[in-house]
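Omission of a single protein chain aside, the complex is shown with its protein chains in their original locations.
The letters A, B and C name the chains in turn, as written, and every chain counts its residues from 1.
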């Protein structure tokens, strides 16, 4: 998971990109980078950790120019601390291109081979972003004609060829030196990308593309639309905007996990308010709870702060049970220092959550979480509730059981580590130590997200094991798990 | 406002102090410091900003020893970035003493004079902590006898003399090289300090003192008791604990603002659960609302995350109105970089809070905040609610109007900057742009905090202008405001 | 002026490259960089200042691999602190190439145009090294055939084309990812580059190329030979060495300034011992002194430490006058800090040199310097000698008057700033405040350097104004001076 933003402005963009990345920080905190274009010259700064740690005044001052892009990264594979994988990436031929990307390519083995053997392009990292950039560069090279100009058609032809070579999820933003900013989204629109415009008086239009709409709203940009699946948008350095559908058979299949957990609730994504989708998840989860749980057994409904609050609030309201916040979330996290001669101590969830005794003592508690992946945190939460004096503990998840890997850009453990992989629901309850365990139904999740829209399909692969891109086979999943572990 | 912790353990304390400071981080984020005692040798490391920024592995490795103390600092006066003011402070005679302190001395002008003229002690900062340390050092010097030993009586005599020389609020922890850890609290117990013990098998007892009880709970310490007003506790390096009442007329008058805003809800302070005190503030605020507000006018009750949630939840429950979370809090804050030739841009509250449109549209909203100081944030919140489509906005505060400075260790603006200073409540409503404005009554705040305890008096000075220590006169407040501004 | 080294080894090369750069540090102290190849993956680290400041342990640990190259840089143009200009440079297509370079290209205006318009290659700096790399990359791209292999012939063809496109001085080392290390020298061999070999037992040969032979000697490499003018050497990652003459009309015209000042005395360059060349400069300067100066007027001969010692020693010996070291060189230099409200203070040569009074008092001094460029230091030295009590001061230079810019890789001021530009020798003496001024003759310098070798021509352009590459016209020099100043 990553967050991306690109801006073509009429004034310096460094602070605006920085502010946008702060608003996208929840999408990744492992590393971050900004690149700007000052005429034909690029300026890049990358750093580890969060935005506010990575950029100092002198870094910001060097990021000159009125066009730029920025990235926050949650390491999807490999070592989070590997600076080699930090985005943006740059190639100098043709033209000079800088690219950032949210998503995950699923045919990297073929791509690596082709880029090495056919295109003679050197990959200096294991990053699929570097591959995507080089495929784009190769295809743009093929469009180079005698004329010096680069017209939008050439750019769009290159993106069309990229769609043909690359599989997986990708929402990408690139800068072409001296020419403009390019944004494109995979033919299924799995990862989000939204386009905005702001009118800068007489000077002309300013354009923004970003992972989430709240970035636009915060910058006083008007939301123009989502970039369509397969579509490419090219904005020249002078602020002229061109767009074209570049995919053969585009079809919108957005990632359901954005609505479950990833996105900020105040974002609108593919026309759906994330906050309201979460409220609807709560409504539908309440129905399932009512079907399966002895309601007399529930005294209070409690969220795990912060992400499950909207769903929990609706569960409480619909069940007519009181909503209480019994868990306090500690905002400040630190490190465990390995002293010479000491073994690593495990940080427990107690460093992050604390239970307010009076809300638990003698009560039957229904806990609402947004989703359950490994289950280790959930297990500690149940223990914490019991230690605080809870009588019965019903654990619920606003998302269905996660039983398969997510290969489209979200870091997930191997199948064997998923608590729901190969377990029935009562077995999961036993594993967590809960009295009852209730999950959202897959159909309910789909309906809660798409209600009132024309969206027909969602990527629900981590719940169902059905992957929309053909290359994701059992053999592929085995390979991913092997290479992730090595 | 600061957070402090001190530990006498049977094993290295560096990680334990670090973890404790993370749990106290909400009490101060301007600077932090840890000191440890390795036999008679002290190790100190201080740094700017939050705990996780200030300590690197090599800093931690150098903090050897089984006794230590730590501090997080919220600059009460002067420049937050002034490293000279960072705690702990050290003097090498007599014995070698390191001290940290939460609170604020109110007779610093007299102290500075005495220390310079009578005691010939050099202050190398404007910090009242350095003064407190030097008063303690002078008084300990007076106790030095022919014998080499330092017995607890000598230490307690020195603290008794400190109480006589010093006025204001102070919860302090000190280490005396080669001897032990000393903790003491001012005769009114204005600032909190709690004592805990953990039995380390056959090895003996381990002792902790900290600003808040959750530090003890998290470290699996048993809560022994609050350090009493005027009391001193001395724990030798071997883990023997001694205590004595060192003040002439001790009387518990704890700071009410701890319950309103400062302390973590999962702390128990002077026997009062902070969380439950806040729930009771909500109950009593609901009564006041019911008295003054046309209830038909209220569709939903909303907290300002995070601190007003408990109160807001009770307001909603008691009024029988729906509780909704319409504001989303952005966790990631960054900086505004001043580029050459640019003017400073003001960061608005919109960087920190965002409104969820659907919760506001066409509704009458009752907003609950924990307290209102300058009012600038509240004003922006009202604007944000209106921009999101709210119909009527009632703004309420779980604390009474703040009309006077807080001189006991909380950074507050000058009187002229307090929105409630010299304004009647309808004038405040007008200033904020709210339709109604409702404050907690002072008596209700007192009752909400002390209900079910034997505590007779609270420090409510910032609401009432009545200061428990005699030195706080009009002339003093004028002087503080002058020197703060210069 | 820069120093370069490249190694193909059988074991990790990072420390060896680091040690080599320390030995080349006198050739440049503005920035430094090392790149290594670990199989097909490159690792790069660059930093400001000297080698020992720029590389920390973690930087070194990341420089994995058995092939590598390193660079120390003396900024020839532009801002020394501009990290954008720091070498090595990298392009990822074709193959992945990293290049470093000592020298200066004189047709950069044409190259920039061609690379932008014809080759669509983006230059992200003003560095001629980036241009040289991109010309090489373009030419290698032209050699890419259907086969995956890269044979030495393809590499040599590319270098041949580089020679045809590029003018100026260049000794360059490149790594081609997965293939090997390439070293080549311009068709006049203006800048030095020497090849060495070390036999690593059964494992095979190890190869080194470096700016100066002492690097080879120090690493126990056998000196194989200078890389010939126009020649290219390609060493595969397996240690097989190939070489070919790639220039149409190669002719050795080495830079005379290496012998005058740049190179370390313990290096052998183009078969000439630098130390002995300097001794011969002293012999010949002595003859000139004997011709022009009243010998009775000279009591002692003195060098300016460190570089003029060999020449001075020979002047003394041949004139039969005593050799004394009256100037002490301070090794430690620091900065002038601009405090707010202060003007910049000028650091005088007195921070670097000090005069030993007893060696000057009442004596007639003959001072030997290696060369005189601006003359500001020389003037201060004369003043210092007089202040120390010298009677008469004769100032001599082991090199002829510098009257023209050096365009082949040595940073020189504009013509107007050269003390000898447009001045006759007595005018220079007057300007410096010396009683006599004696310069080496151009023919003597040439003879001193080339004596006993078959070298027919030297680059003496800064003394004569005759440039061996045709592009250096009056118009070019004007352009260089204009752009240097802007």
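The rule is short, and it goes like this: a contact is a pair of C-beta atoms (placed from the backbone, for glycine too) under 8 Å apart; a residue touches a chain by one contact, two chains touch by 3 or more.
This is a predicted model, so every value here is computed, not measured.
Enquirer: One chain isn't displayed here. Which of the visible ones does it touch?
Expert: Contacts of the unshown chain, counting the full complex: B, C.
Enquirer: Consider the whole complex, including the chain that is not shown, and state which of C:354, C:377 or C:464 touches that chain.
Expert: Counting the whole complex, the residue in contact with the absent chain is C:354.
Enquirer: Could you tell me which of B:92, B:238, B:457 or B:473 touches the chain that is not displayed?
Expert: Final answer for the missing-chain contact: B:92.
Enquirer: Out of B:144, B:442, B:455 or B:477, which residue would touch the omitted chain in the full complex?
Expert: Selected residue, touching the omitted chain: B:144.
Enquirer: Of the listed residues C:320, C:334, C:362 or C:470, which contacts the missing chain in the full complex?
Expert: Here the residue in touch with the unshown chain is C:334.
Enquirer: Determine and list the subunit B residues touching the chain excluded from the picture.
Expert: Touching the missing chain: residues 40-42, 90-97, 117, 119-124, 134, 137, 141, 144, 148, 177.
Enquirer: For the chain that got dropped from the picture, name the residues of subunit C it touches.
Expert: Spelled out for subunit C, the touching residues are 12, 14-15, 18-19, 22-23, 25-26, 50-53, 55, 57, 60-61, 214, 217-218, 264-266, 273, 275-276, 309-310, 313, 317, 322-325, 328, 330-340, 345, 350-351, 354-358.
Definition applied: only the chains that are shown with their structure count from here on.
Enquirer: Edges wherever two chains touch, nodes for the chains themselves; is that graph a line, a ring, a star, complete, or other here?
Expert: Shape = line; chains linked end to end, path left open.
Enquirer: Averaging each chain's C-alpha atoms to get its centre, pick out the one most distant from subunit B.
Expert: With centres defined by C-alpha atoms, farthest from subunit B sits C.
Enquirer: For the copies subunit A and subunit B, give the interface type as same if over half of its residue numbers appear on both sides, and as different if under half do.
Expert: Both copies touch with mostly the same residues.
Enquirer: How many angstrom lie between the CA centroids of subunit A and subunit C, rounded to a whole number?
Expert: About 51 Å, centre to centre.
Enquirer: Return the distance between the CA-based centres of subunit B and subunit C, expressed in whole Å.
Expert: 63
Enquirer: Measuring centre to centre with CA averages, how many angstrom lie between subunit A and subunit B?
Expert: Each chain's C-alpha centroid was found; their separation is 38 Å.
Enquirer: Taking each residue of subunit B in turn, which ones touch at least two of the other chains?
Expert: none
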